[in-house]
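Just one protein chain is left out here, and the rest sit where they should.
Labels A, B, C, D, E, F, G, H and I are assigned to the chains in the order they are written; within every chain, residues are numbered from 1.
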Amino acid sequence: MAQIETFDNPHPGRDYVIRHVAPEFTSVCPKTGQPDYGTITVEYVAAAACIELKSLKLYFQAYRNRGVFYEDVVNRILDDLVAACGPKRMTVTGEFTPRGGIHSTVTASYPA
Amino acid sequence: MAQIETFDNPHPGRDYVIRHVAPEFTSVCPKTGQPDYGTITVEYVAAAACIELKSLKLYFQAYRNRGVFYEDVVNRILDDLVAACGPKRMTVTGEFTPRGGIHSTVTASYPA
Amino acid sequence: MAQIETFDNPHPGRDYVIRHVAPEFTSVCPKTGQPDYGTITVEYVAAAACIELKSLKLYFQAYRNRGVFYEDVVNRILDDLVAACGPKRMTVTGEFTPRGGIHSTVTASYPA
Amino acid sequence: MAQIETFDNPHPGRDYVIRHVAPEFTSVCPKTGQPDYGTITVEYVAAAACIELKSLKLYFQAYRNRGVFYEDVVNRILDDLVAACGPKRMTVTGEFTPRGGIHSTVTASYPA
Amino acid sequence: MAQIETFDNPHPGRDYVIRHVAPEFTSVCPKTGQPDYGTITVEYVAAAACIELKSLKLYFQAYRNRGVFYEDVVNRILDDLVAACGPKRMTVTGEFTPRGGIHSTVTASYPA
Amino acid sequence: MAQIETFDNPHPGRDYVIRHVAPEFTSVCPKTGQPDYGTITVEYVAAAACIELKSLKLYFQAYRNRGVFYEDVVNRILDDLVAACGPKRMTVTGEFTPRGGIHSTVTASYPA
Amino acid sequence: MAQIETFDNPHPGRDYVIRHVAPEFTSVCPKTGQPDYGTITVEYVAAAACIELKSLKLYFQAYRNRGVFYEDVVNRILDDLVAACGPKRMTVTGEFTPRGGIHSTVTASYPA
Amino acid sequence: MAQIETFDNPHPGRDYVIRHVAPEFTSVCPKTGQPDYGTITVEYVAAAACIELKSLKLYFQAYRNRGVFYEDVVNRILDDLVAACGPKRMTVTGEFTPRGGIHSTVTASYPA
Amino acid sequence: MAQIETFDNPHPGRDYVIRHVAPEFTSVCPKTGQPDYGTITVEYVAAAACIELKSLKLYFQAYRNRGVFYEDVVNRILDDLVAACGPKRMTVTGEFTPRGGIHSTVTASYPA
Partner (left out) sequence: MAQIETFDNPHPGRDYVIRHVAPEFTSVCPKTGQPDYGTITVEYVAAAACIELKSLKLYFQAYRNRGVFYEDVVNRILDDLVAACGPKRMTVTGEFTPRGGIHSTVTASYPA
């Protein structure tokens, strides 16, 4: 898995909100082998470290040919990003394009 | 009625939100025999089980030639999905296309 | 005035929300005699009875040639619908098209 | 029927285009007695006379309680306006709100 | 198949354009047995006869449980409507909701 | 300044919300002499008196050639309307078109 | 009337299109004394001279308290701008906000 | 490369237009190795054969990990589809998401 | 750095909300030297002083050729504006255009 890099929070004395929206996320359905597409949104309040944007892009690209379910991918991204930057709080949302006429959204937060 | 299948919640230790939106719902008005059309949205927090997407699609398709009122269909879907997956909480919304120049929305939640 | 009909709430054991939106409402300004146009939205939680949709359409049509002010029409609709179905709660909103370059919205709720 | 008034074209030496859009048109279906709603658009090049706007509004209001089919109303408006102002050319379009899940548009032009 | 009814063109002396848009069309894929959904648009210039709107609605509803491909359904509707009303010209368009991440549109005209 | 007229609240026994939106507001910048443009929104709960719509239009028009800053105009309108109708509560918002590439919004409420 | 200034066309050897859109136009109805509002669009191919933007703004502002009809104002602007810059061709369009529920557009071109 | 399958044109006697829009196209930039994303639109008039939709989806998916430039991918798709179904005419358009703040569209047609 | 000017709050006795939106913000990425683009929104409740709009524009323009990260620029603007006008409360938001397919938003508030 690609390494998520961080940099020092330039304003650690203030709680402020950072949001990154990645509309070009794609992975593979582990059941059908078909590609899935969606938008991943990460919103967090940093503690000591902020997520470096280019490494976040490479981290998302690492899912390109990996089989993972909707419910799983959002929780895994949350786990990985929390482990990488130790935020005060973080929410990850995945909005996926329609399959069988149904489109799905999954949202997970830390702390729960 | 089609069987709703489930799979094990891959992250049962965390409360997170799953939403499925089905814009191709259709049933039949029991009074006039005319088809009704609408969008059904299911939003829930899973406990042990998640709803399997393909069986959800087939469950919705089973309403295609069935006579049922707006107020009834939303409550029935909620009852069936709660029975199938035993969620921590769930909300079902049906937004129906205009009839007689009036368009209607019905929303029901579990627990009440 | 047209009679508002009701039918038995099919799920009286659960509080759920019903919304009807009527974008083809028209009445007459009692001051100028000019027609007014607007969208009436009714949102309520039923107790024992639900509002029947066709009778609601006819009830709205009965305002077609009747003179009534914006502030009055919304409150009257609320009074009539509350009297007809005895809901747990109800909100009526009227959004009217511009007159003299100003467009107006009136919203009333029961209980106050 | 309300009288359509005109005023002298202030720039008769130049062919230019005038368009009036009336989104608050309503008439009655002669078959069902139910109200119809739509937007009427009039686009024309004046010869000697322009259509006076307030009389056009009153002319449209005169359809409020009159039974007339979609195909008929657009052609009648075209006939009446051509008779009133003798334009070089004119197109009338009626876009009507859905009935039975189908919405209709009718467009007629002079000269044919 | 439902019978398409017509009525006498009220303004046969003038070529004018009639368009009906039906966003609630549904049929069944003959290959997979899954329902298809789409919007059918009919635009025509009548000769002696106009298409009656309620019979058009019932005609579209007759496809509800019938297996037919996208390319076929649009051409069949065109054939049936041309046969029913003998128009001067007609175009039928079907815009279908996504299947496998691809959405399709088919357009056919008479005369070719 | 134009006089704001009022009429008796037709439903004084119920707290309900009235909103008037005026997108054609214009005044003059006291510093540059250039015209300013914006949308004024008034939302209030009436006590004994409601604001008469035509006098509100004329009151807004009285700002047409008057020099006043954004921050000032919204507060003055609030003061004048509160004085005229003695509402239970009122909020006035002014949304102004861009100047120097920046667009501004000012919102003031009574009671503070 | 404000003076329209011009500057030398920097690329006179090539026919290219310049469009200016002014959404803050306002004048006064000569019949009712009420303000009118609209968007004026000027599109032209310059010959030797281009219209200077600030003087165009001041020219439009000069209509602020002047009584003029829709049909007249668009033709006058066209006449004034053609006189000022002698373009190869020019089109002026005025789109006005609704009066009496009807909104109007007037378009004039040079040469006719 | 995935095989594009075809089926017999069900209405070969009439020229009609088929359009398929695939918003989930992705390939890889041959220069940077970074993924590209875009929407591919195919519009054609069939001769004897129509493109089968599922094989078209698989054909597009075969570009997922292949390095190809924007200008090249659109022309290649056109070549492959023309070879597969021998259409009377066909246009392929690729609209790609921004890279370096610039978004690009390429359109190619057969016959040229 | 450009000086932020202020003027006396014309209604210091009332807490009201002022919002300025600047969609033409640009700075330079300190890592790549490439320009960044975004929209800065400032929302505050003034105490004794309001921010003068023209000096705010010049202050934003001073970032044009300055290297600064997303997370830093929003916090610096907040610090500078709080220092300049001593507001009761203020929120600054920066919404930046996509880089590497990801678009970012940063929001900071005073007091924290």
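Miscellaneous remarks
As a working rule, a residue touches a chain if its C-beta (ideal position, glycine included) is under 8 Å from a C-beta of that chain, and two chains touch if they have at least 3 such contacts.
Note that the structure is a prediction, hence the values are computed from the model and not measured.
For the chain left out of this panel, the touching residue among I:Thr26, I:Ser55 or I:Ser109 is I:Thr26. Of the candidate positions G:His20, G:Arg89 or G:His103, contact with the hidden chain is made by G:His20. Although one chain is not shown, part of chain I still touches it, namely residues 23-24, 26, 34-35, 37, 61, 64-65, 97.
One chain is missing from the display, and on chain F it is touched by residues 37, 97-98, 100-101. Take chain G: the residues that touch the chain left off the picture are 9-11, 13-24, 46, 50, 53-54, 56-57.
Just so it is clear, only the chains that are shown with their structure count from here on.
The chain pair with more C-beta contacts between its two chains, of D-G and B-D, is D-G.
For this pair, chain A with chain E, the centres built from the Cα atoms lie 45 Å apart. Computed centre separation for the pair chain E/chain F is 51 angstrom, with centres defined by C-alpha atoms. A straight line joining the Cα centres of chain A and chain B is 28 Å long.
Taken residue by residue, chain G touches two or more other chains at 37, 97, 101, whereas all remaining positions touch fewer.
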